[in-house]
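Complex shown without one protein chain; remaining protein chains in place.
Right after this comes subunit A.
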Amino acid sequence: MKLARSAAAIAIAALALTACAPPTSNNAASSSDEQTGTVRVWLFSEVNQDPKSAVVKEAVTEFEAAHSGAKIDVQYIPVDSRAERFKAAFNDPSSAPDVAEFGNTDLASYVASGGLADVTEDIKSWDEAKDLDQKILDTTEIDGKNYGVPWFVGVRALYYRTDLLQQLGLEVPKTLDEVETVARAVRAANPDLLGISVGGAAQFSAMPYLWANGGEIATKEGDTFVAGLDSKESREGVAAYTRLLKDDICPAQTCAEFGGNASVQQFIAGKSAMTIGGDFNYKAVAASAIKDKFAVVPVPGKTAGSIAPAFAGGNNLGVFNSSERRTLAADFVKLLASKKYQQKMFDSMGNLPTFSDVQKSVAENNKQVEPFINTLGAGTKFVPVTENWSTIDAQGVFTGMYQKVVTGKADVNAATTEAATAMNTAFGAK
């Protein structure tokens, strides 16, 4: 009796399992393209929100005046919970916006989810598009199609303390090797200071070292990416970066856990002689106690006079696949991402523009952005544009590699081999 009952229960469970697959939603592109109505827009909320809202409001007014019957409804969403928001929007197209701002490293996974519309044609037919920085535009491209318009860009450069270097008679480093020797010299003279504050989890500070040494995170071969971390050049880059996280520069005990923000905080607090920080950190440094004692130069490359390729961070504007007002949405993207509004965003928020000519003109008029614009001009690089990168990132494969080396859990060869294997497994998941 008991046996029969459990057998029946198992049979029912098995039947249920094969009969109903887990829920999926239909995220096909919308067929309608209405010319009136409300276009819903998601933008990221900022710590200092007002200047951004003011510029966006101006764009909305201009857009609504030019498109009768169309309204723009802007919502500001927090950056921290963006993943849940976007996933929910992909799962339930009826609650999705038409236009959204998103980080460029998130683009590939959004495209893989079928959430973003192909805007290649919109960019082609847009007269301002020819001035877009090609390297930045490339970060929005998958299989020859663009899925977003770069709205602003963020790059990192080398911040250093002018007073400390002067006291010790040290020259501003002109190569990556000199960064290391200068950092060591400063700490030798001031044991309380970090020579350069970098972090085991600060992946965007580590990437220039990798690329300047000729290494690659991964290269595209046919349809898939192949990890390049275990090449001789990559290993040199990893070794060079991890040499900074030693007791005589930035002790692993302190620095192994630092992310990019934490390492810049050390510099702001006056506890380090140098750091690798972004253009977006400039305001905070310039408002700190060391405001008169620092300067910024591009992160140097292997040879004097060269610039290490920087990671091209930044945000895009894109159109949702499920939008029922595709043309209006794309028009609004083109307006908000136009030269005029990028200039306004720079003036109010300090966001670096994505048009080469606008970059040049802001650098001429604003000395403090020059090192960042020069870094952009020297050519930037990006993480592999594939949805698997967000998996790799979430699993901490790339930063884990550095942390294993600096904590002595593995040597450079073992750590890079292990990371490359983990990445190839992730790239292979289709």
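The rule is short, and it goes like this: a contact is a pair of C-beta atoms (placed from the backbone, for glycine too) under 8 Å apart; a residue touches a chain by one contact, two chains touch by 3 or more; residues count from 1.
In this section, contacts and distances are computed from a predicted model.
One chain of the assembly is not displayed; among "Alanine/glycine:cation symporter family protein", "Sugar ABC transporter permease", "Sarcosine oxidase subunit delta" or "LivH_6 protein", its UniProt protein name is "Sugar ABC transporter permease".
Summary of contacts with the chain left out: across A:S25, A:S125 or A:N413, the touching residue is A:S25. Set against the missing chain, the residues A:G115, A:P371 or A:P384 yield one that touches it, A:G115. Touch with the chain that is not drawn comes from one residue among A:D33, A:D163, A:E257 or A:E364, which is A:E257.
Screening A:K71, A:K87 or A:K339 against the full complex identifies A:K87 as the residue touching the chain left out. Interface residues of subunit A with the unshown chain, by the touch rule above, are 13, 16-17, 20-28, 83, 87, 90-91, 109, 112-115, 200, 252-254, 256-257, 387, 390-391, 394-396, 399-401, 403-404, 407, 409.
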